[in-house]
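Yeah, one chain of the complex is gone here, protein chain that is, but the others are all in their spots.
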Amino acid sequence: MSTAEKTKLSPNAYKSDLKPIWCPGCGDFGVLASLYRALSEMELDPANTVIVSGIGCSSRLPHFVSTYGFHSLHGRPLPIAMGVKLANPELTVIAVGGDGDGFAIGAGHFPHAARRNIDITYLVMDNEIYGLTKGQASPTSSFGQKAPSTPYGNMEEPLNTLGFAIASGASFVARGASFNTKALTELIVQAVEHKGFSFVDALSPCIMFNNHQEEWKQTVTDVAPDHDVTDKAAAFDLAIRGGFSLGIVYKELRRTLDDKYRDLAERAKASTIDEMIDAFSARKGAAIGKPIT
Amino acid sequence: MSTAEKTKLSPNAYKSDLKPIWCPGCGDFGVLASLYRALSEMELDPANTVIVSGIGCSSRLPHFVSTYGFHSLHGRPLPIAMGVKLANPELTVIAVGGDGDGFAIGAGHFPHAARRNIDITYLVMDNEIYGLTKGQASPTSSFGQKAPSTPYGNMEEPLNTLGFAIASGASFVARGASFNTKALTELIVQAVEHKGFSFVDALSPCIMFNNHQEEWKQTVTDVAPDHDVTDKAAAFDLAIRGGFSLGIVYKELRRTLDDKYRDLAERAKASTIDEMIDAFSARKGAAIGKPIT
Amino acid sequence: MARKSVVIRLAGESGEGVISSGDILTQAAARGGYWTNTFRTFPAEIKGGPCMYQVRMGSERVFSHGKWVDLLVCFNQEAWDLHWDSLHPDGVILYDDTAVEIPEEYRDRARPVRMESLAKEIGGSLRAKNMVAAGAVAAVISFDTTPIEELVLRRYAHKQGVADANIAALRAGGAEAADLADRLRVDAPVEIEEDRVLMSGNQAIAVGAVAAGVDYFGGYPITPASDILEWLSAKLPSVGGKTIQCEDEIASLASCLGASYAGAKAMTATSGPGLSLMSELLGFAGMAEIPVVIVDAQRGGPSTGLPTKTEQSDLNHALYGGHGEAPRVVIAPVSVEDCFWAAVDAFNYAERFQVPVILLTDQGLATRMEVIHRPDTSQVERWERRTLADLDDDADYRRYAYTDDHVSAMGIPGQAGGQYVATGIEHDEWGHPGYTPEIHLAMQTKRWEKLDPLKNGLVRHVTHGEEQPADVAIIGFGSTFGPVREAVDRLAAEGLSVGAFYPRVLGPFPAETVAQFAAKAKHVIVPEVNYTGQLARLVRAETGIDLVSRAKCDGLPFTAEDIHDIVNEEMAR
Partner (left out) sequence: MARKSVVIRLAGESGEGVISSGDILTQAAARGGYWTNTFRTFPAEIKGGPCMYQVRMGSERVFSHGKWVDLLVCFNQEAWDLHWDSLHPDGVILYDDTAVEIPEEYRDRARPVRMESLAKEIGGSLRAKNMVAAGAVAAVISFDTTPIEELVLRRYAHKQGVADANIAALRAGGAEAADLADRLRVDAPVEIEEDRVLMSGNQAIAVGAVAAGVDYFGGYPITPASDILEWLSAKLPSVGGKTIQCEDEIASLASCLGASYAGAKAMTATSGPGLSLMSELLGFAGMAEIPVVIVDAQRGGPSTGLPTKTEQSDLNHALYGGHGEAPRVVIAPVSVEDCFWAAVDAFNYAERFQVPVILLTDQGLATRMEVIHRPDTSQVERWERRTLADLDDDADYRRYAYTDDHVSAMGIPGQAGGQYVATGIEHDEWGHPGYTPEIHLAMQTKRWEKLDPLKNGLVRHVTHGEEQPADVAIIGFGSTFGPVREAVDRLAAEGLSVGAFYPRVLGPFPAETVAQFAAKAKHVIVPEVNYTGQLARLVRAETGIDLVSRAKCDGLPFTAEDIHDIVNEEMAR
């Protein structure tokens, strides 16, 4: 059951028997299509692939994929994905969700998944809004944006997700867009194949409550070819500059948490439950002075 | 009761009638001493000053100060401090706590307090360890560090708190040290006087479980005088370079959240409860088609 | 012969105009002087999925949304398939025959209405479907469409063309069902001068909070509570208050506690999942004695559960949620009108007793549109918390001083001499950490016994029917009161000695009052919308009463008919 056993499947073969319930035109369709293609391109075995999500329109995604899925709670996909990966490092684990799920209620888990460099991919469908709850501002909504809970305009500066990811220690940081499925497919492939924590922020317009589709199509650019993705300071500089540049912004090779656990397992000398209990033997007694609890 | 009514008080006057319960030699004594002096230097009225903390050795600090205090829950000082400040912008609000409190369980609140630029100060006593619970690794513990829950060495890269703060949108980012009270006092004064969210990461050795005191004393340097604190990219670059440089790393002037609320209050035209109820009048009726809930 | 009330159910695919038709009819009915009571179900998805909007309007007050449908409007086939069996024996059907097949035997009381085509041709856009439907409905219940037309003109004041098209569509819809006119004629409403309001439970709570003097609201969006946050975001600035959407529910309650500590009247609103996340801070508020109001608009659980369905399954968590034993007050309003007053009480109890107060509603009550008597704001009392300023002698100030009523004066930042440290650690009178057996017992006693007045007399509980029924005593909480009171009236008319008792404050529980109420009854019945019978267990634990739990777990509210049947079943045992 190792990912070694590859199976050739078409993108369609990764579709589940549930039809997406998104609004017609929702950016998430483009992200899902890119994901289908990426999975197919990588020839991932659906039985060895797990897609973990939180709660939101975007977080419904696992239901539409034929792999294993984990549609969890609002904000919790990352620690859950970590648990899946640590329990079975053979699995390909992809966490997905929305900007609210990942950067509002879930913001506390992101830096830790990133600095631990657990070998999973985090794909955020960033529509700069809370879609499922009908259009309130999210941490990535622009300053001044009018929304149901910000009727006089959003008073908060949006979070720069790429800069945040770089500062948190993510070893792969990229930006894609739902309306550019070919490039997004490639980014997902590279992100999943990257050994370590890879973060892809995919612009994915909410046509219902925050339709930036046209504006974004006009304004996005590609990351300059001469950008050095291994230069952290340069990557941060690029991330905080205005506008959206699509492509890989930062990439670094660092030992992954799961590798470190493998090393530890190899280093640790095997023991048995009875040997462990021996250490508590009343006769032999624990080392004196060492606090017992 | 505005902070305008200044009162001249000596540092000692800011001591409460409780003696600190920290281990003799704990770095937190140095931070507390610096805080006393800073409060005195700024001539802050104890009745108009609120110190909010979480849980940890460091978070006991409010009990030792004669101002108002809020010793809250593990990881929650920032949203509580925000509530205090929004409810009464006249108050000087200082949040304090440990590295675990602020960057493990509390990490999810930090980026939002920062990007909102709420006018409070966040002073972290960073000992790179969980002191109160007897020495487990914290998000700032060094890689490979041996501790009770990492007996084979910490497998996680530490979080770079300054870089994290800059990326999150903090408008004042500085590093101090408990063993350098004069400089730390100055930093606290500048942080509190800064209009906006100011973050001070104070190295504060835990002599019980993670005593880096001597090592840190040897290795810390000062921020180079020619460092441009207004250059975000340069600040990040400095932050992620190895070693600890003491001083202000980044500073930016941005409207604060409390200012924005003041503007809003001024813009909003006064209304009464009865006018509000009129909008629901059955006779007059709400605007048709507008969903009612 | 005309009827006192009629039950109209519109059903179709969400996004098709079902909800807006329902809103239009409800608002028009209210405008026309009728009483209304509504219920809606919609999918948890944004687009697609079946939705339903039931409007009950009457010339006399209606307290529930009704069970049997007098007029069923089917926008699509699924609507018929899902709802035909709710049809009243004499029920009438309106349907778009381009989309819906009605079985032979129903044809005589069914009328096709060309919703789509008329909407496009006459209304000028598919969106006018709601007008066609509304027009047809109006005809069948012989409801004068003037109020609808006024509302249209209002909405499109600056778009005469659109307004005309809509009104044309409305009339065309009416024409379609013309021959059914009078089939379900409702009595004309009694002309009254009184100014009534049309509100949902959420709106009544938000308005009540303003009436009570809320200064600060920190919240996080969640169905079905979001519109409290949204309405207050728009309104609070004009009364000098502040609203903020936080990064999560933990931050929401945390910021409320900070604001309250600083002297503000603070509130947050959420649904089950958010309440779960607030567990630790809820305990902190009880321990540090910080006033705060938490609205929980319950939805179907557990977990993410059924986000758009109704349930009363958070009672246990509201009462016991959080480790250790932290005091809190739990209030369950019984109607939209009561939501307004419950919000006022919630703030008053929170401030007087320095305790977190949980306001427990549910999706049904939170979103139900009811015509109610306009709340008389001159009747609103505002209780303020006891602060340093209220002490004759503030030397040696002790934030957690032991007092006769167990309530101590708060020092409010800004008040000189009131400095103290609010803490969740066990503490002495000064708020200094203290863990001795004596301190712990004395402080737990203080924190719990300060709530005793709420068990004794301070609270007006809700009753209907006999004060001490001999046959059937019904004990319930919250939103089930509407159908229960209608059932009680009917059962009484049928000669039973029956009564209902609704504790308005469930924590602390009014054990003696409840025991007295039920003392003489042959049957004590506890209806509630959940699986485990939480209220039944609470009543048993508190009073030892021998009762029958009739919990139902299907995401739907009770109807008066359901209660009537339950009582008869139990009597038959």
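For clarity, chains are labelled A, B and C in written order, and residue numbers in each chain start from 1.
The criterion applied here is as follows: contacts are C-beta pairs under 8 Å (C-beta built on N, C-alpha and C of every residue); 3 or more make two chains touch, one makes a residue touch a chain.
None of these values were measured; they are calculated from a predicted model.
S.K.: Looking beyond the chains shown, say which of A:Pro79, A:Gly97, A:Pro148 or A:Gly247 touches the absent one.
M.R.: Of all options in A:Pro79, A:Gly97, A:Pro148 or A:Gly247, contact with the hidden chain holds for A:Pro79.
S.K.: In the whole complex, not just what's shown, which of C:Arg40, C:Arg56, C:Lys235 or C:His317 touches the removed chain?
M.R.: Within the whole complex, the residue contacting the unshown chain is C:His317.
S.K.: Using the definition of touch stated at the top, determine which of B:Leu9, B:Cys23, B:Leu264 or B:Ala279 touches the missing chain.
M.R.: B:Cys23
S.K.: List the subunit C residues touching the unshown chain?
M.R.: Contact residues on subunit C toward the absent chain are 43-44, 271-273, 275-277, 279-280, 283-284, 286-288, 296, 298, 300-309, 311, 313-314, 316-317, 319-326, 423-426, 433, 435, 437-438, 440-441, 444-445, 448, 530-532, 534, 537-538, 540-542, 544, 546, 553-556.
S.K.: If the hidden chain were put back, which residues of subunit A would touch it?
M.R.: 1, 18, 45-50, 52, 62-63, 66-73, 76, 78-88, 90-91, 108-109, 112, 261, 264-265, 267-274, 276-277, 280-293
S.K.: With the missing chain put back, which residues of subunit B would touch it? List them for me.
M.R.: Contact residues on subunit B toward the absent chain are 21-24, 55, 57, 60, 73-75, 104-105, 107, 130-134, 136-137, 139, 148-152, 208.
The rule is simple: only the chains that are shown with their structure count from here on.
S.K.: Subunit A to subunit C: how many Å between their CA centres?
M.R.: That pair's centroid distance is 38 Å.
S.K.: CA centre of subunit A versus CA centre of subunit B: separation in Å?
M.R.: 29
S.K.: By residue number and range, which residues of subunit A touch two or more other chains?
M.R.: Counting only residues that touch two or more other chains, subunit A contributes 104-105, 107, 139, 152.
S.K.: Pull out every residue in subunit C that's touching 2 or more other chains.
M.R.: As it turns out, subunit C has residues touching two or more other chains at 227, 237, 247-248.
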